[in-house]
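Yeah, one chain of the complex is gone here, protein chain that is, but the others are all in their spots.
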């Protein structure tokens, strides 16, 4: 380290050029801290929203971006008991939210109000970190914190993911692909909606039992009903909305559940649903905002047991972080966009 | 009976004059039937919607209206085991839905696809009927089936009604007043919203801890937050929506639940919610469509144990059914509008 | 049929010779009945308990035994809407229990208080019957009603069957093998306990990740803990108890769930658990008594989606019903004992 380490800082907003690579003082562990050499990080929609200030939680000035990443522990504070040097760890999205319900004092997030993963090193309280499944590559392990846990909370905490039930996913971003993989792991049938026919084969290879094109079929809600003998989907992981919410309601079964991700909000967004879409439905709407450390740990247990492999869209070198952001924000991805460690 | 009995029939739609008093052949019990002498019936919004054809389920031609009513068993079929002459009974809204989840083959409703309570006599399969709590007057007992069970499903099945939690109700119709009473029975604090200041005292007398005027305070969602130390309501019984849904979301706590009644749909209705109202909320939306016979029985047990008295707005004689409908549809009620038996 | 049909009747107790093949009058459909030509039936422990009168519910005199079986509809009553001749159906264990909670008036059981499947024909109300998955052979489809639903209720209704969690099963009877198959379908890791080492390979072939010998390892509870990194099993399907209950408690995780089948009771049985086994456990005990028609339908959906194949131990011809009982009661089975149709 020689006294200085490299880290990107979010210095000005709205343009990826505002994320600037800087030298920082070498971090030192307090008694309960671990120092982690970052090996890979990955991008989520929240990172684009933080950049353009549409995210509900304002970023700390000059924060290091990105919640998702993985690295090895290189030093530990004197009171640390959970980790030792050499352990491979990732962070928990709401660093201090361990289990149960979140509350306002637990709102701090890696890569937003706390320094994140787009750096050579990250210093974390040992309680913020968890082990990662051994079979994962560093690129795969760099995608668990936000994308993985969001999909896990949507599927595993729904009470609706079980054999004989159908799960509907929208799109091919990281959360959607995780949702497909998790839904299959829970024994569900999966219908995957995409706007690109050329992605159908990859969705099927990932486990999707049916693929529909929601751009080419404006009333795709009814298409989902046809594919389910008129019953509809028991769980809809709504990663696109709010525009798609009306069709999602039509696609949902009588007691279906629509999971609406919380980053789908924002000042510009607006829900509009025609009464005919909801007047005879008992479907519920549940919000998900990533999850707790316990959710992350439960997901990791399942990923390890099933040797599940997260889907990587593309890997960029550490120095090309701006290009990675641009690629991610163009939106035509299939899985996670990763930035390798410095 | 002398061979003929009186019953109102819904013969033409859109005007209360289409509900016509007729003589019908005296009904006779099949093996599992009970014959009930109706003593009182009551009106619900669904009855107005059935009349103007905005209800999701079309009425059977010439059906006897009204789901809610009470009477005494006067004859029983040869295989009847649940009742004997003299028993006081009411019907279950979805006559054949006993417990668990509803399914399409259980959709028949009293006063819509099955003959209802606006008659001298009603013939029911013994499985469609339940005993009513002894302490209730006939007028009170005539309000359980739809209004009571709807409020009960909203409150009791929420998982959110418990001491220390706050329930928000909207308006002074039958469902809203039941919801206030039930919420107090569950130990909750109640905030009742009304558009009429003169009703505040009666709401307080019924148990409301706070009364707000949602017409005079357009941003009443924030008023609810103020009254809950910034936390919001844990349960919102949304009997007015969809227009009020945006403020209900603002009023709800972080993990709050908004119960949206299913009759709040209909072709003309449309949900519009600004993104700022929902972008940082984890509140869920649950739909309720009355409930099963098991819900009705559970509610009756609770009403009996607490000697709860339903609120009667006004009682009309049997011959003034049209006037009762008109009074009800003007909307300015406080509790249930009852029509006495013939 | 020519006026008469064959059926076994339970005429005297305690000895299989008391189950006698008789000629009965040809059954005729009432308005809501279906007449089913039975193609196969199967045995459950409850059938042995009914025979020796240790079952909680006394059998009707001369009842036709066996709850589990499958056949084709050959005639339907005038009001039947759910089925048509040619449909392949099975019955629901508690014939009248459709969904939700059971209550005393729904206690009637096929093969106990209602005529069962050990006959050429069975007459059922159409509400008692359900379709069976198409991919199943008649022998496989004859095992769903009791064994299948019991295992399904144990696993699917536990809330504990999910990827990353461990399910422990005991023995190789029909319920245990179904539980293994279902647990795998839910994405769980399975530890299967048997007293016979020679069955280990077949258990593994069925999906068991680990097999232990609970007879050779008296403290097998701790063996389960070792196999789960000290955590214990999240779900224990207790098909043997009550003797095994103490070790099951030791095997269970901190928040584990032990499912205790209700036929495990009986006058002779007695639970004895040393305090050291339960003094530091938060594990809960849940009872299961087969399930409702909705459970049967949900299971069938899952079996169809996963093309799951029930395990048949041995098939006996219709005339050898006594030998089938004797083989079953000797207890050394691997899966279901089936009796072919007449």
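Think of it as A, B and C in the order they're written, each chain with its own count starting at 1.
Simple rule for what comes next: a contact is a pair of C-beta atoms (placed from the backbone, for glycine too) under 8 Å apart; a residue touches a chain by one contact, two chains touch by 3 or more.
Every value quoted in this text rests on a predicted model; they were computed, and no experiment measured them.
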| item | value |
| --- | --- |
| Touching residue (missing chain; options C:3, C:61, C:86 or C:275) | C:275 |
| Sole residue of A:98, A:270 or A:314 that reaches the chain not shown, by the stated touch rule | A:98 |
| Residues of subunit C (touch criterion as defined above) contacting the omitted chain | 56, 101-103, 242, 254-255, 262, 265-276, 278-289 |
| Residues in subunit A touching the chain absent from view | 81-82, 98-101, 105, 292, 294 |
| Chain not shown, touching residues in subunit B | 156, 159, 162-165, 182, 185-187, 189, 298-299, 301-306 |
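Here is the rule we go by: only the chains that are shown with their structure count from here on.
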| item | value |
| --- | --- |
| Sequence positions of subunit B contacting 2 or more other chains | 101 |
